[in-house]
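Pasting in a structure now, in structure tokens, and then I'll have a few things to ask.
And then chain A:
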Amino acid sequence: MLRVESAVLSFGGFRAVNGANLEVTAGEIVAVIGPNGAGKTTLFHLITGHLSPDSGRILFKGREISGLPPHVICRRGISRSFQVVNIFPRLTVFENVQIAVLSRERRTFRIFSEVKGMEADEVHSILRNVGLYDRRDAESDLLSHGDQKVLEIAVALGGKPELLILDEPTAGMAPEETERCIRLIRRLSEELGLTILFCEHDIGLVFEIAKRIMVMVRGGTVIQGSCEEVRRNREVQSAYLGETGGC
Partner candidate 1 sequence: MGSLGNLASSGTLTQILVGLSRTTILFIVSSGLTLILGVLRIPNIAHGSLYMIGAFVACTVIQTLGGGMPAFWAALTVAPLAVAALGFVLERGFFSYLYDREHLMLLLLTFSFALILGDLVKIVWGAEYRSVTVPAFFQGSAELFGLPLPYYNLFLLLVGPVIAVFLWLVINRTRMGKIALAAAVDSEMVSAVGINVGWVFAFTFVLGCALAGLGGALIAPMVNISLGMDHSLIMEAFLIVIMGGLGNIWGALLGSLIFGLTQSLGILAWPQFGIVFPYLAVVVVLLFRPKGLLRSTW
Partner candidate 2 sequence: MNGRRAALLLLLAVLVALPHALPRFYTYVAAIVLLTGLLATSLNLAIGYGGIYQFHHAVFYGIGAYGTALMLTRTALPAPLGFVVGPLAAALLSLAMGVVCVRLSKLYFGMLQISLGSLVWVTVYRWYSFTGGDDGIHGIPLPDALGSTGGAYYFTLAVTVLCLAAMRRIAASPFGKTLEGIRDNPVRSAAVGVDVRAHQLVTLVIAGFFGGVAGTLFVVVDTSVFPDMMFWTFSLEVLIMCLLGGMYTFFGPFAGAAAIVLLRVFASHYTSYWSLVLGVILTLVIIFLPDGILGYAVRRHRAGEARSA
């Protein structure tokens, strides 16, 4: 479904992404792991159009998407959450998700209809699904950090994506929040059949939910394979797993 072929991106002279390869097939959960500064976030930015690669190709459903602006890529069926909370702080929880739904339905240019309650059914069902229904009228700025991260996912779901990209979905969450979030991701994959690409620092968590793993170091792909393959790979053990203690 998604294919990244030797993507390269430099900031000034520094190659943040340096020949990364990635393959995601429909229906699976793929994790990207790698040390801080490996280029995971930058790779996601390349996929979603927030940055465009200097060279290399990115294909989604067989069509080249590299260099397209973010809103076009979103309409092709890729939604994402951000590593640092990135929501609409002055809007309510409901409105945050509503905008995503309106946008998907191409309703954002309607200037004379009443927005209040529009698409309420779908927004409510998403909010119930992620467990934020009770907070739907709260200004999103006032949510706890954990709830804001979940809202991130809810906003992404508003776009009814085929591929959902999550950049460290559980970063900064309390243990029980993390637990809830993992269950949510699993459920999205199983019940909605979503294809999910995510990155995480918590290796235990990654092995728990990912079907396949891509290991990124210094902007390049070290290996992509099943959990078993990755676990057994020498290079990964020495470069990465060694320091976190084997699992």
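To be clear about the criterion, a residue touches a chain if its C-beta (ideal position, glycine included) is under 8 Å from a C-beta of that chain, and two chains touch if they have at least 3 such contacts; residues count from 1.
Quick note on selection: all candidates are chains of the complex that A comes from, given by their letters.
The model shown is predicted, which means the values in this text are computed figures rather than measured ones.
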Candidate number, among 1 or 2, whose chain touches chain A in this complex: 2
Footprint of candidate 2 on chain A - complex, ascending: 48, 50, 69-71, 74-75, 79-80, 82, 86-91, 95, 98-100, 102-104, 107-116, 118, 155-156, 158-159
